[in-house]
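Structure record follows, encoded as structure tokens.
Every protein chain of the complex appears in place save one, which is left out.
All chains are identified by letter, namely A, B and C, in their written order; residue positions are counted from 1 within each chain.
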Amino acid sequence: MDDFYRDYILEHYRNPHHFGHLEAPTVTAEDLNPLCGDRIRMDLLVDRNGTVQDVRFSGKGCAISQASASMLTDSVVGMKLEDVAKLSKDAVLENVGIGISPTRMKCAMLGLRVLKSAAIGSLAAWPDEE
Amino acid sequence: MDDFYRDYILEHYRNPHHFGHLEAPTVTAEDLNPLCGDRIRMDLLVDRNGTVQDVRFSGKGCAISQASASMLTDSVVGMKLEDVAKLSKDAVLENVGIGISPTRMKCAMLGLRVLKSAAIGSLAAWPDEE
Amino acid sequence: MLRACDPRVSAIRADFPILAQSTSRGKRLVYLDSAATSQKPLAVIEALDTYYREYNANIHRGVYEIAARATEAYENARALVARFVNGAPNELVFTRNATEAINLVAYAWGSANVHAGDAILLTEMEHHSNLVPWQLLAQRAGAMLRFIPVDDAGSLVLDDLDRLLDGCKLLSIAHVGNTLGTIAPLEIIIPRARAAGALVVVDGAQAAPHLPVDVVALDCDFYAFSAHKMLGPTGVGALYGRRAILEAMPPFLSGGDMIRTVEYRHTTFNEPPWKFEAGTGNIAGAIGFGAAIEYLQGTGMAWLREHEKRITRYALERLAPLERLGLKVYGPRDPERTGGVLSFNLADVHAHDVASILDTDGVCIRAGHHCTMPLMERMGWEATARASFYLYNDDDDVDALVASLEKAARIFKL
Partner (left out) sequence: MLRACDPRVSAIRADFPILAQSTSRGKRLVYLDSAATSQKPLAVIEALDTYYREYNANIHRGVYEIAARATEAYENARALVARFVNGAPNELVFTRNATEAINLVAYAWGSANVHAGDAILLTEMEHHSNLVPWQLLAQRAGAMLRFIPVDDAGSLVLDDLDRLLDGCKLLSIAHVGNTLGTIAPLEIIIPRARAAGALVVVDGAQAAPHLPVDVVALDCDFYAFSAHKMLGPTGVGALYGRRAILEAMPPFLSGGDMIRTVEYRHTTFNEPPWKFEAGTGNIAGAIGFGAAIEYLQGTGMAWLREHEKRITRYALERLAPLERLGLKVYGPRDPERTGGVLSFNLADVHAHDVASILDTDGVCIRAGHHCTMPLMERMGWEATARASFYLYNDDDDVDALVASLEKAARIFKL
């Protein structure tokens, strides 16, 4: 777990990408991890073809949840909503690398959960965590 | 415990002394052992000096509770109410002899409890069982 | 006589340390009171021990290693217990025992759904734990109780079922009765209760330990049972609840762990099943419950049921000759229709005296009203003696029971 906190993770934690709100988002979703209180909100701007044009996230929480969310926003611009809705936990794990303990997996997946919720327009089930 | 079931105990169980009700009792008390459901009622006829003139008991239950109650009634006639109220568990144990297991002690003491309740005119606390 | 010496039973007995004990009089322990509580196999005792020695920690919020291991073991136990009755893990609430599980339904579902004038249907054979909570609910709500009658042989009488169900908000019924062992014909009763629009609660305290149980096939809404009667530790039980009903149901006990967000004046709740588990649960107990389920699955519930039928049949045969001494065996007396429970009386000897004499021979049976006072009253019995069987009982146990009953008859000069 200590190997998890590499420089680029801390960089995303302290200087998150796409942080803030969109003025006129097409969709917005927000959720919290009741176990630790981490919160994430995602605003998406989607064009009529269903392609994500812009994204902002905001929230509070640990380096894992905030950095994972920040990294996700980098990859989501230009994606089709339906593909966003299908993103798997691997999309997150590829970003953050190895070494997340099972107790922190929900933190890592919070941004993904919210993003997918936004994409499918309503709160999705927790992404599968196996 | 098997030595407990001697002939005179069985005799009292099957042919209890003073069994039944008094027509005009001075006091009556009744109680049950909630653990096993045994019930005993005692009717006392007391003269103006506070001496027990007559007694009847009725009830249902195991040989231990019924025989102990039956034997108690033999010793109570002629006693002062205040002495009845002070009867200790030894009064019962002398009657029934040794060999009662702790789980059955409440059965053995049920008659005593009811008799003392009658004597003090209201439900007494459980006799001390140490 | 169908006397048998199943090597499987000897192997099972070796797993239960207590069965190797002898009593203070040096007698072999003949444990015939599993309907009150079952004995525990080494696997369960060791699961508790390992938890406390290696990974005791509070669950769900802990970041560190042993907390993660404890959380995983607890939730794994939930999945094991849920699947044992064919429910989903998120439909399985851990409680203290079957009694609390029934109270949970009576308070949480009952208070929200049962109103003045509604009827609640029970049977005449219910354990106090499946009667008193409904009496109190009826009192709070102004509802009324109705009862499916039992006949003199201890079987349920279904002639009036549809009339009894008319206007009923809920039916709560024992799967297996604990005094007579009667197996309720749920496959007949539940469809009619559901057709009448009643919620169906099943008290499975005596069934889950002894029969294969499938809540989906039964089509019940709630199923309550206790670990301690099925090889598990004391202090833990389970309530299966149909997902949609659990979701709609208000919480019952509240506090830590069952919340989502809390403000000074307002709280939102976690999802089921956690919504119904307030405060630190019986973590070791749940893990031990899981180990008990694994032991039962390893043995196989189908084998277990056959074993109990066989031993009940053997006991009935061995007891038959005592009838001339005044022994009366109550209930259906048909191993196909009972759950390994035999209630009886020996002539005019009170059941407590029978049990005391048997105790001197190391034979443990129960005597009294078995927490079914109204049934006793209905049957006209003051008390009964009850022997109950489980997977570790063998024919020697039955023989010891019979020999000790003969001794009681001699003592009482029958």
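Rule of thumb we're sticking to: a contact is a pair of C-beta atoms (placed from the backbone, for glycine too) under 8 Å apart; a residue touches a chain by one contact, two chains touch by 3 or more.
If you're wondering where the values come from, they're calculated on a predicted model, not measured in any experiment.
Visitor: Taking the complete complex into account, which shown chains does the hidden chain touch?
Guide: A, B, C
Visitor: With the full complex in mind, choose from C:82, C:98, C:141 or C:342 the residue touching the hidden chain.
Guide: C:98
Visitor: When the complex is taken as a whole, what residues of subunit A touch the one chain not shown?
Guide: 1-2, 4-5, 10, 14, 35-38, 60-64, 101, 103-104, 107
Visitor: Tell me where the left-out chain touches subunit C, residue by residue.
Guide: Considering the whole complex, subunit C reaches the absent chain at 17-18, 21, 23-24, 29, 33, 36-37, 39-40, 44-45, 48-49, 52-58, 61-67, 96-100, 102-103, 107, 124, 127-133, 135-136, 145, 147, 226, 228, 233-237, 251, 253-259, 261-267, 278-285, 352, 355-356, 358-359, 363-368, 371, 373-374, 377.
Visitor: Tell me, which residues in subunit B touch the chain that this view leaves out?
Guide: For subunit B, the residues touching the absent chain are 32, 34-36, 101-104.
One rule holds in what follows: only the chains that are shown with their structure count from here on.
Visitor: In whole angstrom, what separates the CA-based centres of subunit A and subunit B?
Guide: That pair's centroid distance is 78 Å.
Visitor: What's the distance between the Cα centroids of subunit A and subunit C, rounded to whole Å?
Guide: 47
Visitor: Two or more other chains touching the same residue: where does that happen in subunit A?
Guide: In subunit A, nothing touches at least two other chains.
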